[in-house]
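With one protein chain held back, the other chains of the complex are shown just where they sit.
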Amino acid sequence: MANETTVPTVAPEVFPQVAPEKGMFISLGPQHPSTHGVLRVAITTDGEIVTSAQPDLGYLHRATEKLAEKRTYPQIIVLTDRLDYLAAMTNNWSFCLAVEKMMAVAIPERADYLRIIVGELQRIASHCVFLGTYGIDIGAFTPFLVAFGRERERILDLFEEICGARLTYNYIRIGGVMADAPEGWEAKVRKFVKEMWGHLKEYDTLLTYNPIFMDRTQNIGKMSQEMAIAWGITGPNLRATGFKADVRKDDPYGLYSKISFDIPVGKQGDCWDRYWVRIQEMRESLKIIDQALDQMQPGDTMGKIAKTFRVPVGEGYAHLEAPRGDLGFYIVSDGTPSPYRMHIRPPSFVNLQILQVLLKGWKVSDVIAILGSIDIVLGEVDR
Amino acid sequence: MTAAEILSTIQAKYPGLQEIPKVLGQARGDELYLSVSAAELHALCQFVRFDPGLSFDYLSFVTSVDWKTHFEVVYYLVSTLHKHKLVLKVKVEDRTNPEVPTISTVWPTADWQEREIYDMMGIKFKGHYNLRRILLPDDWEGFPLRKDYAPKPDRYD
Amino acid sequence: MFELGPILSKAFATLSGWVIAHGVPAMGAWIINKSIQVGALVLGVSLVPMVLVYAERKVSAFMQARLGPMNVGPYGIFQTLADGVKLIFKEDVIPIGSDRILHVLAPMVACAPAFVCFAPVPFGKGLVPINLDIGVIFIFAVSGITTIGVLMAGWGSGNKFSMLGGIRGAAQIVSYEIPRVLSVVPVLMFYGTQSLQGIAMAQTGRWHGFLPKWFIFYPVIGQIAFLIFLIASVAETNRVPFDIPEAESELVAGFHTEFSGLKFALFFLAEYAYVFLSSAMAAALFFGGGDGFSAGGIIPSWLWFLGKTFAIVFLFLWFRWTFPRLRVDRLMQFCWQFLLPWSLANIAFAGLAVLLRS
Partner (left out) sequence: MIEQWAPIVIFGAMSALLIGLSLVVVTARSVFRGAIALAAALGVAAGLFALLGADFVAAGQLLIYVGGIMIIMLFVIMLSQRPLAKLDRQANDQWLWAALFSLAVTCGLIVQFRAVYRGVFFNPEAAPTSASIGRLLLGDMIVPFEAVSLVLLAALVGAVYFGLGKEES
C-alpha cells in the first residue's frame, strides 16, 4: 500500500472474512457453560474443523463510559469496580493512577505499598479463578473447588478485613487508599503467602503436569509473537509467546521499581504456555507481596486531597498491569468535577478479538480450550 | 528515542506535520502529540509502524472525543522495541458524515476498537471490512457517546 | 454363619412347597419364585445408584476440601432420596422440534438393559439370580442395547448438542466395547467357562497358602487384563476422563441435554447402575467374587463381594474427580492404538500360558 520497502509482519490471512461460509453452524452461547458469562461465538465448521468464528458481544453492556461523564471522579471508582469484577482492585488503581497523574498529587509511601499488596493479592485471586474455570473447561472439576473455593476465599477474607467488601472493593482512592490495614492484617498476609507456595505445588501435581491436561493444551491455539503484538494482546497471553512485556517493568508505576521480580515467559504461545505463565505469575506475586511487606513502614495512607476537587483542564492516560493485561484509563477533563470523556482500554476486549483468527483451523473440542485460555471477563469486554 | 527525535524523524518524511504544543497549566503526559489530517493518516501509520527507527508496533488504544463542534480521534501508539510512545490526533469537522480511514490494516487490533467508536460515536472508518455495531443492538438509534445524544424515553421515564 | 445363599434357597423351596400344596402347578410356583427374585433384584439395582450418588458426592467433597450434602438427614444421607423426589415431580419437557416417540422411548431403552444385566452376577456363594452359562457374553450383549438409547436420545431431541453427544457416544462405546470384551477373553480361557459364578468359584484357593488364587494375581496377564477392563469400563460408562458424550463444557450435557424430570433420572440411574455392574463384573472376574480371607468365617461371601465391588466403584469416583477430559480424537487413538493391541497381545500370552499349563 503506502510503503513498498517495508515487509509487513502481519500475514494477510490474519484478517478475518465475514462472509458466512457453508458448513455446520454452531452458536456457542450466550447460555453455554463454557463461555464464562454471556459471550456468544458463532462458529461455522467443516466437519470437525472450524472455518470461521465470530464473537458476538454486548450482552452485558452497561454504558460505563457514558455514565462516567455524569459522575464526579470519586464516584467513578465505584463504576470501575464493575468492569473486571474478578480484579476490582486493579481497576480502581488504574483509574486513580490516571486522575493522580493529571492532578500531579503525591501519594504516601505506605499507601503505595498497600496498593501493591492488594493488587498482587488480587492478581493471585484472579488467576485462581482462571485456574479453576480452565480446569472445568478441560473437564477437571476438582481444581475449581480447590483454587476458587479455598485459596481465593482466603484472599477475599483478607480484602474483607481491609475494606469491608469481598468483590467490589472501592478501596484504592484518588490520593491513596481508603483505610490503613487493620492490626494483624500483615501477619495474616504473610501466613497466606507462606501457605500459598505449598498450594501452588498442589496445583502443579493436580493439573499443570497432568498428562491428559498437557495433551489437551500443548500445541493447541498457538499464537506467534508478531501476531500477538499486532492484535494488541497484552498480559499473560502475550508473555506466553515468549515476549517479555509487563507494564510493571516497561512503564513502572507505584513503587514497582523498588521491587525485584521476574517476568515469566512461555515458549510457543499455546494454551499450556498461557496457563503456565499465569501459574508462574502467582509465584512472582507472592515474592512481590513478601518484599512489599518487608519494605512497608508505618505512615499516612491518604495524600493531601480536598474533599471536592477539580481536575485541571487537559488529558491523561495511565495504565497498569492488570491480571488480564494492560488496563488503561484515558481521561479528558474540562475542569469540571466530572470528566469530559473517559475511555477505558480493557485488556479482555482487545484480547478477545484474536479469537476471530485464532480459532480458525482447530477442532471443535479445541475451541473451548482456546477460549478458556484467553481468560476474559465479560464485565470488562462489554463494559 | 525522545519526543524531539521522534518528531524530527517523522518530519523528515512528512514536513507538514505539526506537534500539538502543551498549553501552560494543561494536564498532559509527556508523550509526543501529533495532529494528523484524515487524508494522511493511513500513510503515516504505515510509516511509523514499519520504520525501523520508530517501529510503533503496538497500538495501545483508539478512541474518540466529541468536542461539540468537531470530533477528535485519538491513537495511542507504543513501540515494544524502543519503549517510546506517540499520540496521533485526527480532527473530523464533518459532524453529519464523519469519516476517517481505517488503520485496522496496519494494526489488526484496531478492528474492534474502531467498531466500538462507530457504535458509540458514529464515526465511519473507510475501508473497515466489518463496520457494524459491536456492543449495542444492531437496530439502536443514535450514537450514545455524542454530546448531543438524547436518549429515547423508555417506559421507566 | 451369615451366608445369605443357603438361607434364601431354603426360603424359596419352602415357599414353592407351600404354594404347590395349595394347588398351584409347579410352573406357577416357579413363576412366583422368579417374580419375587426379579422384584428384589430390580429394587436392589434401583437403590444402588442412590447409594452411589451419595458416595460420589461425599467422595468428591472430601477430595475438594468441603463437606458435601449435610442438611437432609444425618450427614445428608437422604439427599439423594430428596433429589429423586424432586426429579419425579419435575415438569416433563418434550421440546417442540423433537421426535416425540424416540424422545420418550430413549431413556427407557437406555435404562432397562442395565437391570437385565444383573441377572448373571454372583452376589455371593449360591446368590446368583440366574446362573447363565454364557453370563459374561450375556452382559456384554445386553449392555450394548443401552447405546441405542443414547443414539435415540441424541437424535430424538432435535438439538445439535444432543446429536453431537449421541454421535460421540456411539463412536466411543462401540470402540471401547472391543478391548473390553477382548480383555475378558484370557479369563475365559483360563477357567474354561463363561458363567460368572463358575469363574468366581474357580478362583477360590491359595497359592503357597496365602496368596489368593484370584485372576488379578496371575503375573502380567492378570494385571494387563484388569487394567484394560477397568479403562474400557470407565469409557463405556461415559465417565471422566472419557465423558466425551456428555462433556459439560463442550456439549452442555450431550445426549441428555433436553431431558428433564424422570426421564433424566432414568439416564442417571443407567449410568450408575453400569458403574456398579462393571465393578461387580471386575470383582467376579478378577478378584474371586465372594472369595475372602476368612472363608466360612465371620464375614460372609456376599459382604466380601460387595466390599470388593465398592472398592472398584471408588476407583471410578477417584478417576472422575482427578482427571481432566480427553479430547475426542485422542480418545479413539488411545483405544485403537493402545488398548486394542495390548488386549490382543494379552490373549496371545494367555494362550501360551494355557498351553504350557496343560
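Each chain gets a letter, A, B and C, in the order it is written, and its residues are counted from 1.
What we mean here is this: a contact is a pair of C-beta atoms (placed from the backbone, for glycine too) under 8 Å apart; a residue touches a chain by one contact, two chains touch by 3 or more.
Just so it is clear, the model here is predicted, and its values are computed rather than measured.
The shown chains contacted by the absent chain are C, with contact judged over the whole complex.
Note that of C:152, C:232 or C:347, the residue touching the chain absent from this view is C:152. Of the candidate positions C:167, C:182 or C:285, contact with the hidden chain is made by C:167.
Hidden from this view is one chain, which touches chain C at 25, 27-28, 97, 99, 101-102, 132-134, 137-138, 140-145, 147-148, 151-152, 154-155, 158, 163, 166-167, 170-171, 173-174, 177, 181, 194.
Basically, only the chains that are shown with their structure count from here on.
Taken together, the touching pairs link the chains end to end in a line with two free ends. With centres computed as the average of Cα coordinates, no chain lies farther from chain C than B. Chain nearest the geometric middle of the protein is A, using mean C-alpha positions. Top-ranked chain pair, ordered by C-beta pairs in contact, is A-B.
If you average the CA atoms of chain A and of chain C, the two centres end up 46 Å from each other. Chain A and chain B have centres, each the mean of its CA atoms, that are 24 Å apart. In the complex of the two chains, the chain A residues touching chain B come out as 1-3, 6-10, 14-16, 18, 57-58, 61, 63, 65-66, 101-104, 229-233, 243, 245, 250-251, 311-317, 319, 326, 328, 330, 332-333, 340-341, 343, 345, 349-350, 352-353, 356, 382-383. Across the complex, chain C is touched by residues 24, 26, 32-34, 48, 135-142, 145-146, 149-150, 206-207, 210, 212-213, 215-216, 363-368, 372 of chain A.
Chain contact summary for the complex, chain C toward chain A: residues 60, 63-66, 160, 240-241, 243, 247-250, 252, 320-330.
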